[in-house]
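Just one protein chain is left out here, and the rest sit where they should.
As written, the chains take the letters A, B, C and D, and residue 1 is the first residue of each chain.
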Amino acid sequence: MANLNSKNKNELFSKIMEICARNSLIITIISLLFAISFPIVFSSQYLINIAINCLMYSVLAISLNLITGFMGITSLGHAGFMGVGAYTAAILSTRYGVNFIFTSIAATIVASLFGILLGLPTLRIKGRYLAIVTLGFGEIMRIIELNWVSLTRGPMGISGIPRMSLFGVAFSKPIHKYYVILVLLIITVYIVRSLMNSRIGRAFSSIRDDEIAADAMGINVFKYKIIGFAISSGLAGLAGAYYAHYMGFIDPNAFTFDESILILSMTIMGGMASIPGSIIGASFLSILPEALRAVADYRQIVYGLLLAVIMVFKPSGLLGGYNLKHIKQRFNFEQSTKGVDNHV
Amino acid sequence: MPLLEVKDLSVSFGVIKAVKGISFTINEGEIVTLIGANGAGKTTTMNAITGVVKSQSGDIVFNGSSITNSNPADIVKKGISMSPEGRQVFPQMTVRENLELGAYTVKDKEVTKNGIRNAYELFPILKERAFQQAGTLSGGEQQMLAVARALMVNPKLLLLDEPSLGLAPLIVQNIFNLILKIRDMGTTVLLVEQNARMALSISDRGYVLETGKIVLDGTGKELMNNPKVIDAYLGGLS
Amino acid sequence: MSDTILRVENVTQRFGGLTAVNGVSMEIKKGEIVGIIGPNGAGKTTFFNDITGVYTPTEGKIYFKDKDITGMKPFEITKLGMARTFQNIRLFYRMTVLENVMVGMHSRTKSNLIDSVLKTSKYNNAEIEAKKRALEVLELTGLADYRYNYATSLPYGLQRRLEIARAMATNPDVLLFDEPAAGMNEEETSDLMKFIRDLKGYGYTIILIEHDMRLVMNICERIYVLDHGSLIAEGIPSEIKSNPRVIEAYLGKGVQ
Amino acid sequence: MLLQQIINGLTIGSIYALVTIGFNMVYGVLELTNFAHSSFYMLGSYITLFTMTSLIGKISISGFIISLFISLFLTGLLGALMDKIALEPIRKKNGEPITALLSTVGIQTAINNAVLLIFGTVPVAFPDVFNLGKFTIRENTIIQNIQIGIFILATILMIGLSYLVYKTKFGSAMRAISQNPVTASLMGINVNHVITMTFFIGTAVAAISGTMVGLYYQRVDTLMGASVGLKSFAAAVLGGMGSLPGGMLGGILIGLLETLFAAYVSSGYRDIVAFIILISVLIIKPSGLFGKQIINKV
Partner (left out) sequence: AKNDAPSVESDDPNAPIYFAWYGPLTGDNKQYGDTEKVAVELALEKINDENGGVLGGRKIVVDFFDDKNDAKEAVTIANKIIGEEKYVAVIGGFGSTASMAAAPLYEEAQIINYSPTASHADYSVIGEFIFRNTATQEIETTAYADYVYDEMGIRRVAILNVNDDWGNNIANIFTEAFEAKGGEIVNRESYIPNQTSDFTPMISKAKQLNPEAFFPVAYYQDTANILKQADGLDFKPQMILSSSTLKQELIDLTGDLANGSFLMNAFTPDINTDEFKEVMAEYKARTGKEGDAFVMQTYDVVMQLATAIEETGSADPVKVRDTLANMKDYQSLAGPYSMNEVGDAVRQLQPIKIIDGKFVNISNGDPSAN
């Protein structure tokens, strides 16, 4: 009976997904309007701050999803790339007075170079073996940040990172910072979406499903893995740059293995290969610790158990397994063939 | 009482209804064949019997007791074994280990030993490859391994899903001879075959599946001479 | 010279102590349909793997369109115009049928990273073109109605067909089919035979491995027979059918 | 000093090996990264200690041994419970393998924080019940007998589990499941039962490891899992996933090299050694030192 029940629920969920897929444009517009008006409607600094975390982690989760969800490479060291970006931005802005616009571009480039550098020798390694290589990368980065004092100030961290500013106007209020990260998120979503709708995206997905077959289809698997890695780590670096300017202080403790796992958790929870999923996953796990303040001492326990429970109820992630594009295509196709049937 | 009775079985995958309320029986000592085009639901039916896929409705009774939606392991222990579609060998294990797993349910080491000896006799190439990882075997070798593995336990009911797939003509003949031989030794066989001509020629009875429904049934001979079957499944020529 | 499209010289493939392919040479002419048969484990698939770059032969040379392709990567060889299907089906299972074929289209379209992000006309044209051609291929292979289904949800027989469609999408000159009729009934095999003949009509060169002798003997112009890695016979179907070594090693007495 | 440093390295290496063994069994055999493993390792250590000091109240060798057995049983049970509650439903619903990983992350967080709440946040002294002492070889080189004990225990566990995995029917069932669970069930293997048992054994071994390490450092604390978790993860991969002797060797190698590195090159960068070796080895041999090349027959 229980079985039947959950099946009904699943069907309901599929229905909802179908409706979402069919109205994806409207939903996108509504979400966008919501995002834009959020800080105006909810003027509380606290809420805006939480929203900023949601958006920032969305960028990170999407960038990780690009390689983990779309290409099938599990990365346990994504915070490492975020750290590279954050340090690039922090060093450039505190020592050379570079503006956020340029530090963020530099952070993106440097982080993607690190991605390429890591990828070149290691991307031939497969599966779980590669996952631990990324873990190792994250740890190595953190330990270098901790020990290379002349560059990073080591455990002292870098403080006094200037605020973001644009054409001389400093973005000091949370609301300003909110709009900056919103723009970055929109850029990220746009880039990843465009990629996935192109031959490059199809190459990524084919690599995830079957490398050998992809190779036989004329796809230079190694090259595309490097491309994927570069873009993913670059976007993480971008988020890192934002983090640095937003927090004003960074030290190696901000880019630990736990942070990598947090980002991965967001990606998995949202659902592999789903951009809206990543946003939902990131927002959910950013809000959850705040929402759980009520249970005080039990906060972390409840948090952990909730992770497990959600996975048990939705084992492919919140939006995993639902490719809105496919659902829409199939729906339109069914409609069109139905139409033909009626005419005949 | 039939050995296996499938009553009004339906299986679906999401919105796709793969099997739509089919009923058939297999009596002890029979060879029964299911034929049908790609996608007719043959594999799905087999998988429902062994519990690998869950049925939406209907009942499957084996040897007097219902096995509907039981755990595959429990079903297998009741005396059903299957050589699945697509070989499904354990790629990182050796040929020998694969065969040993075929006899997982029996405690008696002798049975395993005998089974392996028989398997090597039936398919000498497996003996040559005994310590090779099964994943590196050629397609046909894997197919032989899958069939041999299903035979390790002397099941009451043997399900063979396209056992001749990818086998050289010589070996295909062996396989069909083998099916007759094991039937004579007391095992009941449910066979799915694309090589319908051969399959029907050794079968006592057969069922024709079309898009999830049984559309025809009869003895092997009857079906082989049925013009519809000839047209649709036997390449038009007889 | 130029009507030879593929030349294989003395290819040997060893795995540890096992010689899976042993000094095989062959020459394939443009537009031919050539069959490769032999007992299970004879080395046919391994031979395909050598030609398509999945393995690098232990010894020997392979020339494709007069170019030495020995040791090249599969994707490079595919780009040169050779495509294959796999004996153990290897589809992109989380992609739709249409997308599977569009992946095959990969090296025929050229839009790059920047194009895709900026949605340039180059990108748009490439996408439209890829989709159009993919649909053509699907029509041709009878899979058009399944275009938006996931590849895994197809029954076994149609998955084989999708493998063929995907290979065709790479715009090859030579197609290698590894047991294309496996899992098809006689009726479906007849369709396939017709389809392969049509392909020849479009100018493709086809090399196929098959155990279905009806198919092999009916459509192949020449046949190579492998046994224990070595070539034991070569000739037109009627010669092969009556070759005692082939009967002994492979066909058995049952086939006339 | 070199000899002393080698002994230091072998000791920490054996500790990595000890933790890796149980982890590697689950990780290598079931292909599941169990992030909660190091939590069970810590939990096992706490349970032994508290059983000995509070429940039995007998700080002696016999009290210790009884507590150890209680702990490995309880911890194993909790491991099995985790599988039943947090992982089996995911398998049943055919979730992606990576979601199981997230589930173990959740369990890890929950266990770590529950231990903080229940047992407190302050490290607790673990009585040295064996009091094995130490001896000096060469003028200045000291070996503690418990270090030898840890090494022997790691070896015994490694051999024992290797036997289980490679030589018993249960072991072949485990391996079959990792390669193809559906077909494994067609062989009559009760898949969920075997996996749950595997977790039981794996986490019970974690409890033994944790207890031994607690005994060695004469304390338990909530961070003890974190300090060895990543390294033993690296050790498992270095040795080759699923290869239990490989995992042990990987652990010892990492311990030895990082100790020598800390002693002769730089203590600050010590913790990158494990990963540098790991990455270098994988670049040359992508399946680790003893891992089987995963064949991908085409």
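Couple of notes before you dig in:
The definition used in the following text is that contacts are C-beta pairs under 8 Å (C-beta built on N, C-alpha and C of every residue); 3 or more make two chains touch, one makes a residue touch a chain.
Since we're looking at a predicted model, the values are computed, not measured.
Note that the undisplayed chain, when the full complex is considered, contacts A, D.
Touching the missing chain, out of D:I47, D:L186 or D:V228, is residue D:V228. Screening D:S45, D:N113 or D:S243 against the full complex identifies D:N113 as the residue touching the chain left out. The missing chain, though absent from the display, is touched by one residue of A:N23, A:S37, A:S159 or A:S336; that residue is A:S159.
Among A:I187, A:I212, A:I226 or A:M247, only A:M247 touches the chain left out of the display.
Of the residues in subunit D, those that touch the hidden partner chain are 1, 4-5, 8-9, 11-12, 15, 113, 116, 120-123, 125, 134, 136, 140, 142, 144, 217-219, 221-224, 226-228, 230, 259-260, 262-263, 267-268, 270-271. In the full complex, subunit A contacts the hidden chain through residues 44-46, 48-50, 53, 143, 146-147, 149, 154-157, 159-160, 172, 174, 247-249, 251, 253-254, 289-290, 293, 296-297, 299-300.
What we mean here is this: only the chains that are shown with their structure count from here on.
Set against one another, B-D and C-D show the most C-beta pairs in contact at B-D.
Centre-to-centre separation between subunit C and subunit D, using Cα means, comes to 48 Å. Here the spacing of subunit A and subunit C, counted between their Cα centres, is 40 Å. Across the assembly, subunit C contributes 45, 54, 86-88, 90 as residues in contact with two or more other chains. Multi-chain contact residues of subunit B (touching two or more other chains) are listed as 136-137. For subunit C in complex with subunit B, the residues that touch the partner chain are 15, 18, 38-42, 44-46, 87-89, 153-158, 179, 182-190, 211, 213-214, 250-252, 254-255. Touching subunit A in their complex are the following residues of subunit C: 52, 54, 73-75, 78-79, 83-84, 86, 90-96, 98-99, 102-107, 109, 111-113, 115-117, 119, 123, 126-127, 130, 145, 147-150, 166, 169-170. Residues of subunit B that touch subunit D in their complex: 50-52, 71-74, 76-77, 81-82, 84, 88-93, 97, 100-102, 104-105, 133, 135-137, 149.
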